[in-house]
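Just one protein chain is left out here, and the rest sit where they should.
Up next is subunit A:
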Amino acid sequence: MFKLALSGFKHRWRDYLVLFSGLVMSSAIFYMFEALATNQTFLKQNSMISMISFVFQFGSVLLTIITLVYIGYANSFLLSMRKRDYGLFMLVGARKGKIGQLIWVETLFVGILATIVGIAFGAILTIGVSHLLVQALGLTLKQFSAWYTPAALVTLVLYVGLFLIAGLFNLVALTKTPALKLLHSNDQPNRPRLHPVRQSIEVIIGLASISIGYWSMAHLIDLKMAGIGIALVTIVLGTYLLFNAVFVWLVVLLKRFKWAQRGLNSFTLSQLSFRIRNYTKILSIVAMLFALALGAITTGLGFHQQVPMMAAGGSAYDLSLVNPTAAQKRTVASLNPTRQATYHYKTTSKVVYYNAAEFDQQPFYTANTSGTTHLSFKYAKNNAKQMKKSFYSYQLGDLQTRLNVRKAAVYLPAAAYQKLKQPEAQLLVFATKNFQKHFATFKQLTKAQNKRGANLQIAATGGRYYAYQEFNGMYSGLEFMGFFLGIAFLAMLASCLMFKILSGAAADRQRYRMLDKMGTTQRQLKQALRKEIAVLFVLPGIVGIIHVLFGLQMFKVIMITSPYTGIWLPFTIFAILYLGYYWLTISIYQRIVLQ
């Protein structure tokens, strides 16, 4: 009996490969997500915002729902593959109990094996992705490790649990069905039916629940955890209902146009309507994943862009040097500074004396911020008189040495300054056109400066270079989470769609062969194929973008800049990835179906 089962396995190893790789991908990504979500020390360390852990719980629940559908889907694929074989076993006289056992064992075996391989694969992916991100974005990560045992446990428990349920479901489904029905259980077409009343109700409920979801995401500060729960339920439900109602209607409507009568268009529409139920489910999932991935990448990039902006708002200068050597001066000159000044000063234990005349000749620039954030600011010139009055003159002190950073600044007339007996020192401040370009040089300069003695060490508070380091440290964790999750969700999306498309490929292959026999050109076949898959990509893409645009409201709480700043950049990056993925899917599909 088990030999029989195994022979069926060998016979259809390609289908099993699709199923298995799909499950491995899914559990790998789930692990990737959990490696972040369950790592409380990492989350706490890297976010001063308690909201973050809410966001992760939100993600966790959502991903569990997606996994649920995914496994249900994989399971029906497994079931459809085995139905014929089991029907055959029953015909040759196998006992139902024995067959039940077989189904149970097979489902669990495939499931558990896939999960274990998936977790291992997930850990490898986590190492790769985190390494890549740290390198590419210059992030600093603490407390993050690619192997995190609780995450592996959570993944294992969830998946094994789901497969136990799936096995039970298969057991009931198969043993309750008569043998003959199992033998001839080919896909039955779903006749696309229009129920205007039911569909209108679906559209209304769908739109209403999506609006509630959007609203609660925008009011997350008031609603707290409840808001996330509400958004979760309503948006998932709304997306599904909308697709369910609109998709059927769309296909039926399109068939009435003349356009549908040309070439293979009617075939493509029939293909879509034939699998309408599977498609609405997968489209809702893809739309959700699309929104999650794009949202995560947008937020990550938002934090990334925020850091230099915040640094720029803290000072008008990149770096300062005290008593620079000739070599240091040459280095600074080689950077073509756009703004540069050298101020002489003398110090006591409490006061730094500057020569006021120098400030009148070469005014000191301050970054004058407005509003509650540090992000809208103007650079203003200050002579000695203005320095005395300006709130922002502390920015000069920040550029001083460690010893002088907290001392009061006094601007003396030239004569009075000359009379002071303390030794005189020089403070060189400069700014370049683009401070992020010169990080390597700045690092060299500060290293050399610090080596020259404790009294010459610059305080790590002033200047855009130091500010950047500090903010980057603060935001690295958040950036990392954004990008990491973005990539994970994108991969999940890819594996979902891939799975959907590949699992139907065998049946499609027959259909395309028939078309070929009837005299369809290869060009027409390819076009039909591209159109069908394009629909599967474009529809969830549109819905996903809309979800993201509203979903970014959530991050108003966390982000200092508006979450919509520079939004075109992540959207473009994402569009390119998505398009690339579309071409990949098409080329794989063509290889299966048309050869």
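In this section, contacts are C-beta pairs under 8 Å (C-beta built on N, C-alpha and C of every residue); 3 or more make two chains touch, one makes a residue touch a chain; residues count from 1.
The definition used in the following text is that contacts and distances are computed from a predicted model.
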item: "Cytochrome bd-I ubiquinol oxidase subunit 2 apoprotein", "Spore germination protein KC", "ABC transmembrane type-1 domain-containing protein" or "ABC transporter ATP-binding protein" - which is the UniProt name of the missing chain; value: "ABC transporter ATP-binding protein"
item: Sole contact to the chain not displayed, among A:F30, A:F274 or A:F303; value: A:F274
item: Residue of A:I127, A:L153, A:A208 or A:M514 touching the missing chain in the full complex; value: A:M514
item: Listed residues A:G263, A:G397 or A:G566, member touching the removed chain; value: A:G263
item: Touch residues of subunit A, complete complex, unshown partner; value: 186-189, 191, 258, 261-267, 270-271, 273-274, 511, 514-524
